[in-house]
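Note that one protein chain is taken out, while the other chains of the complex remain in position.
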């Protein structure tokens, strides 16, 4: 160690990164590389590198350094080359069948508890595929954790029905699930004092109500607004998931009002309700690694501690699948959609009682009579959709499924609550308040998970009759 | 979530901790609890709690909360109660045999690659013992990671040859190995500006050359001394391992000189050598989770970057097993121990040529003639011990094994290098310099790991002739 | 102190601020208040408050609390009320004439050195006007330092030729000069990781080349750009002055090229020149408190330490007064402005040889022939303006004066260097490089300060012949 070895590697990497940058190329780790493909010669060299890593050649420090070089190799490959890289990992570095057969045989022959324990341990060892050990070593890259998260995002986009890639992706999810255990995450409040580099990422990742400008962003971080995100210590500048909250009096029923930058500022300390109006996952590579429910819980705790006047924790949520379901029901000529008297009102307002045609008429939500004619049938339909529509045992609506799993209940449907183009298109202006009540959360969760029973407030249930 | 649930739990925990504290009791998490034993009724309640956690009853937030309560239950148990708790985990929450048999059968029946992939995945799932999932959830405790580290320390002290506890301990090691991957650790320099609460722990954990006082500690952190430690983000006040370095000119050959608080301060920027003179592991519960070689590497890199005049990275290490080995050789009447001329010198100095008796004479190291008479035979014996003595394929000396595995070479043996009581008792005053040279590290490692060949400098090899 | 007194005050202030905020009113401390005027009754109460503060009534903690209340009183006054407040301070709380006369008499009668020393001390005490002691106590306000800075800004805008307000403003400058000594300021690099709340202030304060957007801002903080600011510990979110630097190869000669967001990123480590292209003072209330030369010096030091390839520290500066001076010369029919051959070129390009009319023609800078015709006469005129035009003993151009005082030299004039509307309007597209050379700085400064001699490179001096 007379000369610093990792220093050498770092210089190499820096050199490669600079080269990439000069080539007008990738800053982010997993943008497409610049080298064209991975020729077979290189593939062989790759296998040698992988083998050397797995053998721990040169000691564990050297092996880790080699793994980092492998990661860098991946980064400079183009799409074809990366696919070949992943295929090699998937097919050639899975659990060895012979070793597994042997371990199974040993287990079946074990005669006493001690022998069985030994055999189980051996089985576990054998089932850790070499590629998993290799993936774990990529942690030695400077941005190793982010690298693996992005690698899984890439895998997910390519996996199709390839069983090898699927197995690799599953391995990777298991690794990331362990690393991203909620116990390792830190909850941080995001404010206007947060570094701009991070705020810029909120703008990029916001998936529910897009930020219109930096002013809009500022408005959603200050005064009676709050924003919180989860972070992992190895990705300090990358939010994993973030939630936006409005502190208001009463349960919010309109998202445009909530996002209006010119509305007068409320006083957080007087607010009785915390309205969670946007939750966005940021990392495609962490799909299926869950921390959303923890986020809501911990934000609610934090707010409750700081603002003792808060009495109500609820959401103002979109109903993303409503119109699709409604169109299916219309196609199926569902007789319950429009009652007779309602049909007459529609006829009067739209010159048609056909729901789909009425909904297709321009800007109906700005015409009081038309909106009124649609209100009852759509509110009723939406209640049916949320409470009764199923995708297997789950609620069909993915947002509903998320909150019901967390133990919330459907508290209220709000008419003309989101009249943005997206709001009209996905849910005909409807939004939902899901209510989180401490003493109900466990019961609601169990009811939903066990029997698929959806808990809804009386006002919502009444719509179903 | 109208009331903060986790807040409730936290209050409960705080209450319990306060209760413990008042009882004059435990601050640290795994000191013995105060409750006497775990009665069978409680054991049943415990099983119910575990089952509820594993079932995810009430949702994942609630399950996590319950796991934390379980952890707290463990903390208030006494030794007997804890043993029962661990036995329950070990015996009743291992992989279910039926499920494993089914998964094996499915694997054996799989007809194509896709089916085999599915069966392998199922095998992996089944082999994750329920207790492992439960242990993972203890991460939800405020000091959950430290809790598990201490839990493993406790397990290690009790495991004996109990196969159940051994399997549980193995599970826990796998979990901790994943969580304590070196990529998650941060290297931090420890200085006199470091919080006293942390410095106090160095005093507690130092295993090689005990700190005599806070002044001694200060002296080892300032001027031409350095101290570095690895930390895990979830245990920010607990060093995992730390190393002490002296920046000197030439290769240090005496540890008392190195630790002398009254010696004049050298100038770090003039130093050509970094001498690693003490490495201490701090967490018994992380035995077998390796990061020592990374620590040396990263400290060397950091020093090299800051102090470009440094040319040499070496240790001044004890030889903890030398005297034991030597006594065995004496018992075996090893003829190579003392040459004829040496026997005469010993006779002249000690009135005996018997090595053991000579070594038993009081303060021989302060008598020039006596020390001189012992020098040659002991230097030669020590070289044999280090280079040739084996424990299986490994070097018998555990410190030698560590550095040789890291790719260092045995550079020099130093006579009268540690005349503290411990130094005399363990190694008859001898210490070793292990030298780390960047361009040799991989080769040395491979030679040692493959053929068990020990790399030693010419000066050391000469002693063997 | 059974109840927290300052806590009480803080509650009061918080209440007042909240009231102001609700009234749709001021966030910043010195926006106009909402109360109409300061009635005479209140003025009397004000005097009582001031007297109580100055007497230290109730102890120094209470006096400080009272001063904070006075400050808050000021904040809620409207413009008229504030003017009255300031007038009271200016006229009624100056040094008492009687006390001063007495102190002067005592000094004149002092017979020996000891008596004279005592008398001088007394004179100094008497000359500290009571209002100065009061102003100092406003430091107890939460944002007390910023309050006083803004108070001086307000004073400066109102002082006119009122001797009382002028004296008050002078007192305040002395106080701020002591508090804002450069030794108390911290230099901080501003990056894209800086809190957005602070970046927003750069946008507000930038006085030379306005930021077009947050993207423009980001571009000026990253890659081969640097930005540094001075801060005071009591105003951590308020930059005092900031400078923007481009790291380039060769001496930059065009500001639009420098600000082009689409230009390829250079590599800072290859750059040989640091170009200071924008320096903005942020606090009107600190006019006359100088730290600009320290800023340049310390930024240059910091850059030199980090980027050893930097060989040149220069500016790319506007010439804000050039056109005004040129118009005066044109009015004065200065025969040196346009040589005969130049007149012919102008005639050919513009159909007039009148400089003013030529300069008034639309977008002349986009027409190669026209620009070429103007080049020589304007370069020559600008060199005359910079080197010879005087405002008293100072260079007439304020930017030139700043850099010449700092010891820089005029290195080069750049034609078509700023073709923004402002650049055309103020300086007919010309910009200057001022060069800072370590071994010349003191000599240049002395030459300029002593004899008013302007140091200019040969290329510039040649223009003067």
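Every chain is named by a letter (A, B and C) in the order it is written, and numbering of its residues begins at 1.
Just so we're on the same page, a residue touches a chain if its C-beta (ideal position, glycine included) is under 8 Å from a C-beta of that chain, and two chains touch if they have at least 3 such contacts.
Just so it is clear, the model here is predicted, and its values are computed rather than measured.
Participant: So which of the visible chains would the left-out chain be touching?
Facilitator: B, C
Participant: Just to verify: which one of C:84, C:131, C:152 or C:297 makes contact with the chain not shown?
Facilitator: Once the missing chain is taken into account, the touching residue is C:297.
Participant: Which residue, C:163, C:250 or C:452, contacts the hidden chain when the whole complex is considered?
Facilitator: C:163
Participant: From the list C:360, C:393 or C:438, which touches the chain that is not on show?
Facilitator: C:438
Participant: Among B:267, B:324, B:366 or B:388, which residue is in touch with the absent chain?
Facilitator: Considering the complete complex, B:267 is the one touching the chain left out.
Participant: From the list C:60, C:270 or C:366, which touches the chain that is not on show?
Facilitator: Residue touching the absent chain, from the options given: C:60.
Participant: Could you please point out the subunit B residues that touch the chain left off the display?
Facilitator: Against the missing chain, subunit B presents residues 18, 21-22, 24, 191-200, 214, 218, 237, 264-265, 267.
Participant: What subunit C residues would touch the chain not displayed?
Facilitator: Residues 1-7, 57-62, 64, 94-95, 97, 100, 104, 107-108, 113-114, 116-118, 120-121, 123-124, 127, 136, 139-140, 144-145, 163-164, 166-167, 170, 174-175, 178-179, 181-184, 233-234, 290, 293-294, 296-298, 300-301, 304-305, 311-313, 405-407, 436-439, 441-442, 445-446 of subunit C touch the chain absent from view.
Everything that follows uses one rule, which is that only the chains that are shown with their structure count from here on.
Participant: Taking mean CA positions as centres, which chain lies farthest from subunit A?
Facilitator: C
Participant: Roughly how many whole angstrom separate the Cα centroids of subunit A and subunit C?
Facilitator: 49
Participant: Starting from the mean Cα coordinates of subunit B and subunit C, work out the distance between those two points in Å.
Facilitator: 59
Participant: CA centre of subunit A versus CA centre of subunit B: separation in Å?
Facilitator: 39
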